[in-house]
Structure formats: C-alpha cells, structure tokens
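Removed: one protein chain of the complex. Kept in place: all other protein chains.
Chain nomenclature is as follows: A, B and C, assigned in order of appearance, with residue numbering initiated at 1 for each chain independently.
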Amino acid sequence: MIEVTATRIEPAELQASLQDPGAGGFCSFEGWVRNVNEGRAVERLEYEAYEPLVIAEGEKVLAEALAQFPYLEARCVHRTGLLEIGDLAVWVGVAAPHRDEAFKACRYIIDELKVRLPIWKKEHYVDGDSGWVNCERCAEHGAT
Amino acid sequence: MIEVTATRIEPAELQASLQDPGAGGFCSFEGWVRNVNEGRAVERLEYEAYEPLVIAEGEKVLAEALAQFPYLEARCVHRTGLLEIGDLAVWVGVAAPHRDEAFKACRYIIDELKVRLPIWKKEHYVDGDSGWVNCERCAEHGAT
Amino acid sequence: MKTITVRYFAMFREHAGLGEETLSLDVATAKDVFEQTRLRHGSREPNGHCKVAINDEMADWSSPVADGDTVLLFPPVAGG
Partner (left out) sequence: MKTITVRYFAMFREHAGLGEETLSLDVATAKDVFEQTRLRHGSREPNGHCKVAINDEMADWSSPVADGDTVLLFPPVAGG
C-alpha cells in the first residue's frame, strides 16, 4: 500500500499496521530532509507529486518486491508540500518472516520509488536561490 | 550506543535521539517474536543476556560498522526476559548522510549482533515443551 | 491535426507558467508532443531523465497519441 500525504507522516501508526504474528523481521527506511545537498546549504524542501501515477507505479513496485522477496506486509508514504530540515519526506516499512527479505524488499522499494515515481523536489537554499533537483542535469543533457 | 533492557523498547524515542541535520537516510531493523520457528508453534520467548559483554562486544560491532559505512548515529537495544508473540526483541537504528550507508550499516550491525553477543533465547512452545535455540544443535555437534 | 491536452509538471510547469493547455498539434507520438511544446516546458530534448504518460498511464516516447489524448510531461523525478 502506497500513499501520498500533505501532512506529517507518523511512523509509529504505520508500523503498527504492519504487525503480523508470522513476522520475525521488520525493516524501515526514512528519508529525512538534509541540510546540505551537493555542497549547497539547504534551508527547506518542497515536494510535488502527481498522485494518480505515484499510486499506480508505487503499487507496481510493491508487487515486484513481493515477487522477489516474499514479505508479509509493506507500506510506503511520501510527503508533499514544504518540509523543513529533519522532516520526514518518505517512509517505507516491510514486515517479513526473516530479516533478509525485510532488508532486501525495503531497499528494493525505496530504490525504485526514487527513480520511477512522478515526484519532484525543489530545494530552497540558504543563499536564497532555489532549484528543482536533477532538472539542471536534465537541461545539461538536453544541451549536448 | 548499545543497551540491554528488561522493559519494553520504545522505537520512537530511540529514533528521535538519532536526529541529525546532516542525516538524509535512516534505516531501522526490528526483531519481532514470531509465532513459529523451524516448524514449531511458539507461545513465547525468554531472553537471557550477559550485559557486560553484550555492551563491550556491541560497541565493537558499532565501531566496525562506522569504519566501513560512515554513519552519523547508531543505536541498538536488546530485550531480556519473557516476551510474547509480536513483542519487540531487538531494535537497531542508523542515521547516515545517504541511504546506502544507512542500510548497509544497519544490516552489518544486526548480522554481527546475532552471532557475537552473549544473548540466549529460550523458546516456549505451544505444546508445552521448551528449548534453548541453537543449543540442541550444539549438543548434536558435540555428540559427533 | 489532433487536439491534445498537455500537462506540465514541476520545472516544466514553472517554465510554461501554466499547468495545462489544450493545443492543436500535428503529432504521431509522445515524443512529437514533447518537441512541439519545447518553448513551453523549456527542456531541450526528451532523454532518459524525462518521462511521459498518456491518459494517466506511463508511456514511452514512441507511444502513439490520438486525438483527444492528455499527454503528461514529467521532468526528471526526485522522490525520497
């Protein structure tokens, strides 16, 4: 199950929903807003998401993870809107019979989500400048 | 930092203590008491730990992880005493600049803790029997 | 000519100054839509970093577009 939310993510509640008596291992990943990116001091971040396709593509990713690493339950939530340093941007949790599947499924899910979901991140720098992450790189590619 | 506790582990508090403005990725692992092990229905678990060496050996493991996967903060807590199905037996959390270090350090820590720390687990089965996990195997080895 | 609704996201939307517009275009594929709206979205060419969807389904740049389709132009994604 994958969700997009404009309000604070609550890991404790999400995690409680994954409880399963057959689960021996639980792995979670959290993406936190960092104060620096590629050498520039970051003041805050803004996330934009196109929800219908975040959900559709996210469910595909969860199904792919399940096919490879049989987990019992997995959930993912991604924030939108303005986030401050230390805020939780994305949460992925996986409960599985054993820790190996829990770690591998969790890693697969976050790795795929980052490159496949229509979510964009705008960094607001301490120096007052701002920029969409990776888009500069896209423009550079386009120019060559 | 590694701890042993006879009372309920509280992940939210532990995790909050790892917050760092330079951290972009946080990975946690939780070991939950599962209702079955090697085909036998488990009713509850009992953990015994020899705390002085759990701490000493655990700190070595954390230092080894830090040397390989530069993380910012890591904590581990292991329960002792009687645990029921679904209870949290061990918690490992790692905050790092990027997710790759967070995942790898967390995995390294739990893998090493499980085989190096003087902690023992006694399973109480639904059929009324009980046994120390792995000790039967030890005795088998001894017999051959 | 086909009537195509084009939606711009993130950097593309900011560059275009609008999120959506309906245009009459002489196009066969998603790539044609991308190229003919360059002045709007500001990206030089579709490459591996950009993505496209047609009528809320992820698509390829070579996917055909039909009269009445909605084409969503996605700049490089950066979740997490």
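As a convention for this text, contacts are C-beta pairs under 8 Å (C-beta built on N, C-alpha and C of every residue); 3 or more make two chains touch, one makes a residue touch a chain.
Computed from a predicted model, the values in this text were never measured in an experiment.
A.B. asks: Based on the whole assembly, the unshown chain contacts which displayed chains?
C.D. replies: Even though it is not drawn, that chain still touches B.
A.B. asks: Quick one: which of B:23, B:66 or B:117 touches the chain that's been left out?
C.D. replies: Final answer for the missing-chain contact: B:117.
A.B. asks: Footprint of the hidden chain on subunit B, which residues?
C.D. replies: These residues of subunit B touch the chain that is not shown: 31, 47-50, 52-53, 56-57, 78, 89-90, 110, 113-122, 132-135, 137-139, 141-143.
Heads up, the rule we're going with is that only the chains that are shown with their structure count from here on.
A.B. asks: Per the centroid of Cα atoms for each chain, what is the distance between subunit B and subunit C, given in Å?
C.D. replies: 49
A.B. asks: How many angstrom lie between the centres of subunit A and subunit B, each centre taken as the mean Cα position?
C.D. replies: The computed centroid separation for subunit A versus subunit B comes out at 25 Å.
A.B. asks: Would you give the residues of subunit B that are in contact with at least 2 other chains, written as numbers and ranges?
C.D. replies: Counting only residues that touch two or more other chains, subunit B contributes 99.
A.B. asks: Would you give the residues of subunit C that are in contact with at least 2 other chains, written as numbers and ranges?
C.D. replies: In subunit C, the residues touching two or more other chains are 80.
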